[in-house]
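Following this message is one structure expressed as structure tokens.
What you see is the complex with one protein chain gone and the rest in place.
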Amino acid sequence: MSTTLIRRDLPVLIIALFGWGIVAELFVPWPVLTQYKNFMATFTTIMGNAAFGIGTFYGVTAEYNMLKRNRTLPQFIVSGSFFAMLIMVVGVSFIYGFPNAVLGNEYKWFTYNFYTWQAQAQYGVMFLYQCGAVYRVLRLRSMETIVISFCGLAFILRSIPLFVSFIPGVMELGDWVVGAPSLGGTRAATLTTSIGSLVVGLRALIGKEQTTLEVR
Amino acid sequence: MQQEAKQKDIWDKLGTIDYRYIYVTFIILMFIPILSPLGIPMKVGPTTQAYYNTINDLPKGAAILFHNWVSLDIWSDNGPVLIVTGKVLWRIPQDKDITIIMYQSTSDGAIKMKDLLVADLKPPQWRLDTYGKTWVNFGYQLVYYSELTFGATAADMTSTCKADIYNTPTMNIEACKKVAAKAPPYDVLNAYDFDLFVFGSWGCTDPDVVVRQWWTGGAPPYRLPILFMTIGNCVPNAMPYYGPTNAIKAFIPGAAGAAELELLTGLKGEGTKMADITDLGGIGTLIFFAIGNVAFFGKRFFGKKEVT
Partner (left out) sequence: MSIQASLGTIAATIVITSQLTMLWKDNTYFRWGTRVVVGYMIADQIAWQLYYLNSNMWVPTTTKGEWWWWFALIAGLMLYFRLSRAHGWVAKYPLGLQLGLGIGVATIGMLRAQILDQIKNTVADVINAKTPMALFNAIVAFVAVVTVVSYFIFTREHTGVLAATSYVGRAFMMASIATIWAGDYMWAMAILAGVLSFLYNNFLRNLILGQPL
């Protein structure tokens, strides 16, 4: 068997074979096709679960490489904390009743106090950066910025009780911006991107789109 | 050739304020309502009214599929939406005989819902007494692990929801059997059997996915009406599917939308508090937008021209 057949053609054939079964299920109400869909849903879920190590590998090696490149005390503290937290949380998930420890109080403590608040604080900082952007970028110098300023501010003010309660028409204007010009733009974007995705998808299903399977 | 040193005029200074002053200003403006709530009420918008009406206008004997949307990394915006929606569903009177089947599809949901169901989202006593008959909690299931599992769930819920939180197999639960018997095939619990899907997400491509799999999916198409819990920036993505004859009957965008629903239903909660805190943030937005544009136009029309 040639290398091209094993490394390129057979995987592309697999895309087509399995994909068309799912497509058929959309049009033909045969119970066996629904059973096929359900089976493959669980099958691919288990596949994805088993492959968790790939992300772990990349995450851990990225941190290790950062430490190798920058052997300073602050970096040791930062990377050391990364590895310490990783080991601690994995340890908690094994010590307190693997595999159901993830539903326990000890695990929840980490989730509620570290993850929840760090992520929200990060998004809060992002908001403040956007405030800076409102000041610096939203200047009425071109058609684009005028439209963005008008439509953006209309929707922002529509969501704030102070303006909605005391300025008549703010809610109606904001709803109109979302429901007419923005709707048309989003609808068109959805249409055009879907047509592109449909073409690429159909090409993949008939075996013409080999770039979808590029692996180093 | 003489070059004059570039001197910053008032317009330059106004246009290049250090960002840190802006950050501090906004933090102070948002702290004021926390220290002393302003209490400015929201108005109820048409989408919130439609959201509430869709739930209230369900016929007797209807079945609701309720996705407990929990994302702890945006809980301040997501939490109020889920909690007020859950409370509205729990308020449905007993004589309407409405079955609620719920699940969580994120690990955050698995952790948080256990706490919510004994506190903020505690079901009324009659529901607790009739667990398995009028409501079912499947707990954490990989319903939306991928679009394939989502579509498989629409075709047959037992593909992902094999048993509830008490490990009772799905089709042994009385409520599931009752709901499955509403539409053929009568022994399969699928999207045909439900009257409403209350779905939540902050993925802006998720409106496309949920409409594909639960509205236009299936042969014939399921046409399951959807109420969409989301955040503000996914509203434009939901709009193409929104309308009385379209897939998404109504949506609630974040804490602001939750504040509207809390006002409409009288169920005061975190949404109202969050919306209150954003009041002065809006004023700050307008002020800095104005300063930036005053600087821009001032420089353009009145600023000193550079001499070289």
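Lettered A and B in written order, each chain numbered from 1.
What we mean here is this: a residue touches a chain if its C-beta (ideal position, glycine included) is under 8 Å from a C-beta of that chain, and two chains touch if they have at least 3 such contacts.
Here the structure is a predicted model, which means the values were calculated and not measured.
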Cross-chain touch to the chain not pictured, restricted to B:143, B:235 or B:250, is B:235
Name, in rising order, the residues on subunit B that touch the hidden chain in the full complex. 20, 23, 27, 30-31, 34-35, 74-77, 107, 142, 146-148, 151, 202, 204, 208-209, 211-213, 215-217, 221, 231-237, 240-241, 243, 246-247, 253-256, 273-275, 277-278, 281, 285
Please output the residues of subunit A touching the missing chain, sorted low to high. 6-8, 10-12, 14-23, 26-27, 37, 40, 42-57, 59-60, 63, 74, 77-79, 81-90, 93, 98-102, 107, 109-128, 130, 134, 143-144, 147-156, 159-160, 176-192, 194-195, 197-198, 201-202, 204-205, 212-213, 215-216
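Assume only the chains that are shown with their structure count from here on.
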Complex contact set, residues of subunit A against subunit B: 22, 25-29, 31, 34, 37-38, 40-42, 44-45, 48, 102-103, 107-108, 111-112, 115-116, 119-120, 123, 127-128, 131-132, 134-136, 138-141, 149, 153, 155-166, 171, 175, 178-179, 182-183, 185-187, 190, 194
Across the complex, what residues on subunit B touch subunit A? 17, 19, 22-23, 26-27, 38, 40-43, 45-47, 72-76, 107-108, 110-111, 114, 142, 145-146, 148-149, 151-153, 155-156, 158-160, 185, 208, 217-220, 232, 235-237, 239-240, 253-254, 256, 259, 275-276, 278-286, 288-289, 291-293, 296-297
